[in-house]
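Beneath this line is the structure, given in structure tokens, with notes to follow.
Every protein chain of the complex appears in place save one, which is left out.
And then chain A:
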């Protein structure tokens, strides 16, 4: 496995003493580096106990019926069967996907625009803007949800006040499926636009200016260099932001839980998959079923990530 060993076998191929010597060599090498192994071991031990084992254990649990206290009984595929036939589960899947789409598309769009604006060569106070835009991202979700609940409040919220200024009737935002989903999406957008803008900005700045200069000499217009240079060079970064927003979007929990409670509001519009999982496992104590829902969510994330990857990569292949 290590470099020196491979070199040694090259020096005397076919020697009969080679095998025991190699073994002894490897063992000595390992023993010599025991301190280094010790130094990196905490991560692997922690991952084995709190990362890998729970994943395997959740596979086992998902085939059991268990309330967390009493006796575990084997349940076959009943948990999974219940999951795919439970309308609430599919509602949670639908809500999560809708909130993800409502939030991700405007979020990445605005982030890209802000990044372009900040990247203009003559912009001053760039650091100041970057800090201002990033501030929402370090704020706790619980706090954000509490503030936004007054904005979207059913009767005398800020948004209803703005509507009334235009002569419109107040809307009971938090009693409507779409109202809750809009509120959650806006919270997500607000919190993550700055983060993504900063990443796009770094991506823009890492594109060598020589490329643009060469394009200019060749007579390319600004729009041409945008589509031929900027977008292709930014593609891996866009893919990164799409994947992180997908993983984040599939796991939305705090915003709806604090905003409208464990049931996702009057109409259930805020019931996301993780909120559903939390409710079934930790409020209703269906531990086996909760584990099965975890796997359902995992498959969903994997599927959507794959589609994302195909779309972003596939788009690249067509361009070239």
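One rule holds in what follows: contacts are C-beta pairs under 8 Å (C-beta built on N, C-alpha and C of every residue); 3 or more make two chains touch, one makes a residue touch a chain; residues count from 1.
Everything that follows uses one rule, which is that contacts and distances are computed from a predicted model.
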item	value
Name per UniProt, for the chain absent here [options: "Sugar ABC transporter permease", "Hydantoinase/oxoprolinase family protein", "NADH-quinone oxidoreductase subunit N" or "Probable glycine dehydrogenase (decarboxylating) subunit 1"]	"Sugar ABC transporter permease"
Touch with the omitted chain, as defined above, among A:89, A:102 or A:133	A:133
Omitted-chain contact residue, chosen from A:107, A:184, A:274 or A:304	A:274
Given A:47, A:74, A:109 or A:227, the one touching the chain that is not displayed	A:47
Residue of A:81, A:206 or A:284 in touch with the missing chain, whole complex considered	A:206
Contact footprint on chain A, counting only the chain that is left out	1-3, 5, 26, 29-30, 33, 35-37, 39-40, 42-44, 46-47, 49-55, 57-58, 61, 68, 110, 113-114, 117-118, 120, 122-123, 127, 129-136, 138-144, 146-148, 150-151, 153, 155-156, 158, 161, 164, 190, 193-195, 198-199, 201-203, 206, 237, 240-241, 247, 251, 253-254, 257-258, 261, 274, 277-278, 281-282, 287, 290-291, 294-295, 297-298, 301
